[in-house]
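Here's the structure, in structure tokens; my notes come after.
Missing here: one protein chain of the complex. Every other protein chain is in place.
Chain naming follows the written order as A and B, and within any one chain the residues start at number 1.
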Amino acid sequence: MSRAGGPETGRPGTAAGNGIPAGGPAGASGGSAGGNSDPAGGVPGLAARVRERFGVHGRGQHERDQHERDQHGGDGHGQAGGPRGGNGPRGGRGGRGGEQLVVPRARPDSYYGKPILKAPVWRSPEVPGYLFLGGLAGASSVLAGFAQAAGNHKQAKASKIAAAGAIGLSGVALVADLGRPERFLNMLRVLKPSSPMSVGSWLISAFGGAAAAAAACAVTGRLPKAGAAATAGAAVVGPAICTYTAALICDTAVPAWHDAHREMPYLFAGSAASAAGGLGMMAVPVEDAGQAIRFAVLGAATELTAKSLLLRRLGEIAEPYQSGLPGQLMEAAEVLTAAGLAGAVLASRSRTAIVLSGAALVASSALTRFGIFEAGLASARDPKYTVRPQRERLAAKERAKERKRVP
Amino acid sequence: MTAQTSSQSNSPQRKPPVAAHSASLHDPAAYAGYEDHPPRMGFFTDTSVCIGCKACEVACKEWNYVPEDGLNLLGMSYDNTGGLGASTWRHVAFIEQIKRPGDAVPGRPEGSGDSVLTESVLGEFSADGSRWLMSSNVCKHCTESACLDVCPTGALMRTEFGTVVVQSDICNGCGYCIPACPFGVIDRREEDGRAWKCTLCYDRIGDGLEPACAKACPTQSIQFGPVDELRERAQLRVAELHEAGEPGARLYLEDPDDGIGGGGAFFLLLDEPEVYGLPPDPVVTTRDLPRMWRHVAAAAGALLIGGLAASLRRDLRP
Partner (left out) sequence: MAEAHPVGFQWVMEAKKRGAKIIHVDPRFSRTSAVANLHVPIRAGADIAFVGGLINYVLENEKYFDEYVRAYTNAPVIISEDFADTEDLDGLFSGWDPENRVYDAETWAYQGGEVAPASGARGMEPGRKRQVRQAARGEAHGSGGAAAHPDPDRDDTLQHPRCVFQILKRHFARYTPEVVAEVAGVPEDQFLKVARLITENSGRERTTAFVYSLGWTQHTVGVQYIRTAAILQTLLGNMGRPGGGIMALRGHASIQGSTDIPTLFDLLPGYLPMPFAHGDDDLDSYVQDESVQNGFWANTRDYMVSLLKAWWGDAATADNDFCYDYLPRLTGSHSTYETVLAQMAGTCTGYFLFGQNPAVGSANARMQRMGLANLDWLVVRDLVMIESATFWQNGPEIETGEMRTEDIKTEVFFMPAAAHTEKSGSFTNTQRMLQWHHTAVETAGDARSDLWFTYHLGRRIREKLAAAARQKAADAETILGKAEALEMDRPILDLTWDYPTTGPQDEPDADAILAEINGRDADGKPVSSYTQLKSDGSTSAGCWIYCGVRADGVNQADRRKPGREQNWVANEWGWAWPANRRVLYNRASADPDGKPWSDRKALVWWDEEKGKWTGHDIPDFVADRPPSYRPPEGATGVAAISGIDPFIMQADGKAWLFTPAGLVDGPLPAHYEPQESPLANPLYRQQHNPVREILSHPQDRFQPSGAEPGSEIFPYVTTTYRLTEHHTAGGMSRFLPYLAELQPAFFCEVSPELAAERGLEHMGWATIITARNAIEARVMITRRIKPLRAGGQAVHQIGLPWHWGPNGLTTGDAANELSHLALDPNVHIQEVKALAVDIQPGRRPRGPALRDLIRSYQQRAGITDETGTQA
């Protein structure tokens, strides 16, 4: 198959007497194969890229690089792996034996199948990891707060530590993802309500402080009053930490995110609660886990409801959530949530069952965030998710005008 | 800091969507807090006279020290740049619409708009109305610009000319502006870590010079000037083209009532926007931000209530 066309096939073998340079066709096919395997093509490239992100260099990844090299062999200046390798399959390129290929004629709704939007440059696992950890931290503080109020000190302590730890890791992840990490303090130059990230930076600063203090006091047992105040503070800011991240990703042009901005905050809140509850129920003896379990159950239920509402309302834009790698992640998450739910509700007297359910819920929350993250990237990379909804919107406007004209 | 806020943002927070087209917004510089400022400056790119020489791409890079962006033969007609990016601030698109016997619609990529090709001013006597569309794309310097709105550091700012500029000494490369842009204009230069885009040659127009790309354009396809003036010129030109039998000619992002409050850089296109790789009906994402915040608040409240509910029963056992 054409994918076999590595760089070496670009080199001719012996010149056949009839003057057809050996190895020609294979070499010739390299370009189109490169086109086929380009990230711009959408899911396959995306999968490759994700494998790359997770450090899993599957066959596809190597193939792609090979095609890039082959494709750019001509000028020797190709950027291996660069997204400029060529346009995707929809560009009309590639397809040996198919219809004769020409300078690809623009796809109806795109320029050579190239994305209209720029996909976020946010790296995984840093950013989806943060979406998860931030939620875990925020919700843990809430749990801790109410546990403390309810006198459930084991739970309170555990959740405070979880909150502090999670928000700490979040901070590291966020700074690491910056193009200029040394400038992370610029985040606090201004406060812009128009920028969820700006709002979030201030929230995290406030929350981080409170959560850390609360945890410190809980661990050391010093300054109980201050600890209580900090706990309360964290519990109050915590929910915002869980849900602002929804605004963070939805306040973009990324179709799968932006169009989901109604449900996303509830989904995130639920996911955060089930994670915090899940972790909480693992961390304390069975007899103290009730609060965490109920919290987790409420959260998981909310998450599932919000997710199904979201998918139903999005229509075509929901595709990225249901197909490819993000689809798999979301599916796995759903299974784990269901399992966790069942375990927590039915077998809540068995320590093992509780630990397993807790773990399942934590994992499902994480998978959900990774799934949502990847779905966003996928929707940004395929121009159809950008163009079609906008076309429909325009059509709707037209129809509205029509109606006005004929009363 | 609050001063910063007002001058760095045109957030819908202080401007509910209903007021989206208030006079203040049509004067983004004033909106950003410049009391008495020069008229809003911008680009009118008339693609009907573009000859695809790419002088704009080169002049832009020369003036702004934008690095080379990779030597890759893309096979997309004569476009080997691919699109706008951190190191390409002007990009010329090439779209071949060449007729062949047996083409359903003469020379049209299936479904690419509805403009009549035959006997157009671009091929008035052309045997078959084949076209080779060329168009120089650039940052739109939106009236309501998402990149500016979402920038957490204030690195992206509104200039006194109503243009949008990244302050590279402030940008910390958080990358938020990149998915926020509905046109995929701004991007991060990985070897540098910061976000880059067209500055509308802030350092030239400040000295009364026109931007490098407009200066270099041999056919006045790229016109620079006060946006109001350009809008009038554009209206005349499009009428002229309709007159001359090019019904496909249309203005793009010229309307102050569109989803981005009109572009500081707008275009005359001869086919549907998506054919050129442009979104047909872009809307600045921050228009929905107020609703988002409301849902965020509600969800946060729900979470608290959930926490409370989980603690209602005295009995700690489930």
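Operating definition for what follows: a residue touches a chain if its C-beta (ideal position, glycine included) is under 8 Å from a C-beta of that chain, and two chains touch if they have at least 3 such contacts.
Since we're looking at a predicted model, the values are computed, not measured.
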Next on the checklist: Which candidate, B:K54, B:R158, B:R231 or B:R250, sits in contact with the chain we can't see?
Outcome noted: B:K54
Item to check | Contact set of chain B toward the excluded chain (per top definition) | outcome: 49, 51-55, 57-58, 61-62, 67-73, 75, 77-78, 80-81, 96, 98-100, 121-127, 130-134, 218-220
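Everything below uses one rule, namely that only the chains that are shown with their structure count from here on.
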Item to check | Approximate Å spacing (C-alpha centroids) for the pair chain A, chain B | outcome: 26
Checklist entry - Where on chain A is chain B touching in the complex? => result 31, 35, 71-72, 74-75, 77-79, 82, 84-87, 91, 93, 102-112, 114-122, 138-139, 142-143, 145-147, 149-150, 152, 177-181, 183-184, 186-187, 189-198, 200-201, 235-236, 238-240, 242-244, 246-247, 250-254, 257-258, 261-262, 264-266, 268-269, 272-273, 277, 287-295, 298-299, 302, 348, 376, 380, 383, 386-387, 390-391, 393-394
Item to check | Residues of chain B defined as touching chain A within the complex | outcome: 1, 4-5, 8-13, 69-77, 82-83, 85, 93, 95-97, 109-112, 146, 149-155, 170-176, 178-188, 190, 192-195, 274-282, 285-286, 288-289, 291-293, 295-304, 306-311, 313-318
